[in-house]
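In this view, the complex is presented without one of its protein chains, the others remaining in place.
Chains here go by letter, A, B and C, matching the order in which they are written, and residues are numbered from 1 within each.
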Amino acid sequence: MLDVLYFAWVRERIGEPRERVETQAATVAELVDELRAREARYALAFADLSALRVAVDQELTEFDAPLSGVREVAFFPPMTGG
Amino acid sequence: MLDVLYFAWVRERIGEPRERVETQAATVAELVDELRAREARYALAFADLSALRVAVDQELTEFDAPLSGVREVAFFPPMTGG
Amino acid sequence: MGRVRVQREPFDSGSELEGFGAGGDVGAIATFTGIVRGTGGMSRMEIEHYPGMTEAAIAKIVAEAEARWGLEDCLVIHRHGAMAPGERIMMVATASRHRAAAFEAAEYLMDYLKSRAPFWKKEFGPDGAAWVAAKDEDEDALSRW
Partner (left out) sequence: MGRVRVQREPFDSGSELEGFGAGGDVGAIATFTGIVRGTGGMSRMEIEHYPGMTEAAIAKIVAEAEARWGLEDCLVIHRHGAMAPGERIMMVATASRHRAAAFEAAEYLMDYLKSRAPFWKKEFGPDGAAWVAAKDEDEDALSRW
């Protein structure tokens, strides 16, 4: 079980800020494929991975990052702080 | 007649902050030569022109600057503001 | 050593800097304050963030700046939530012995906060609401460090 979090327009497209996901995905990319297959709103949110960033257990990482032992995955657009 | 001003260690070597100088010097460099010839304290203050800066009527300039129409000349070491 | 604050409330730059750098061998303090602009009739901005990750990400950026420039003190404040044009969004302050280090560290902090701290800005204006897009130049700015 993973906590999956969404921020900014990813959150708006998916329609919720977080959810618990039951998955056997070995990497973030595999998790994305599972989510995309669920419903149109996921397919829309994950349509262009180059427009997305991912954090695993609150550390920025890449989409090929492994999920073994991970508790929390977050998806969001490029950050606009400062 | 010119007002000649001295700052920082130039002032200390010459021993006064300003004086009125009667001169026919055409340039700053000629004025420096006249002052050097006066007394040892001037020769000491003006020993190394590369260590000095000059302002004419409160504008930084070079030692070959003309003195025609000038009211005020100031000599000082490189500035250390900020 | 550096202080990091992530908060919804407004802050006052002047009082935040009282005592900043005191006790260190400080000859130079640089600060930067980001302010909401009212461009294009924008009436308000909302900033979303990632609680937990935000503080950790900023603390990491601060630790890197402190180590690289040997800072004597460092402060980052970043707001989230709603704010109006003219309000302060965030500030950084750096204290060091010499001016180059203070300026460079402050610019480094700003460049990394822009692109590596999990904040997202949304602008509300006459044409509705829109998420602020990240600029290529902000990502490019990281390459100088």
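Quick note on the criterion: a contact is a pair of C-beta atoms (placed from the backbone, for glycine too) under 8 Å apart; a residue touches a chain by one contact, two chains touch by 3 or more.
The structure presented is a predicted model; accordingly, all values stated were derived computationally and were not measured.
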item: Contact set of the excluded chain (shown chains only); value: B, C
item: Contact partner of the left-out chain, one of C:47, C:61, C:74 or C:110; value: C:110
item: Interface residues of chain C (partner: the chain not displayed); value: 12-15, 17-18, 21-22, 25-39, 86, 97, 99, 102-103, 106-107, 110
item: Residues belonging to chain B that touch the chain removed from view; value: 5, 7-9, 11, 55, 58-60, 74, 76-82
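The rule is short, and it goes like this: only the chains that are shown with their structure count from here on.
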item: Distance from the mean Cα position of chain C to that of chain B, given in whole angstrom; value: 48
item: Centre-to-centre distance between chain C and chain A (centres being mean Cα positions), rounded to whole Å; value: 26
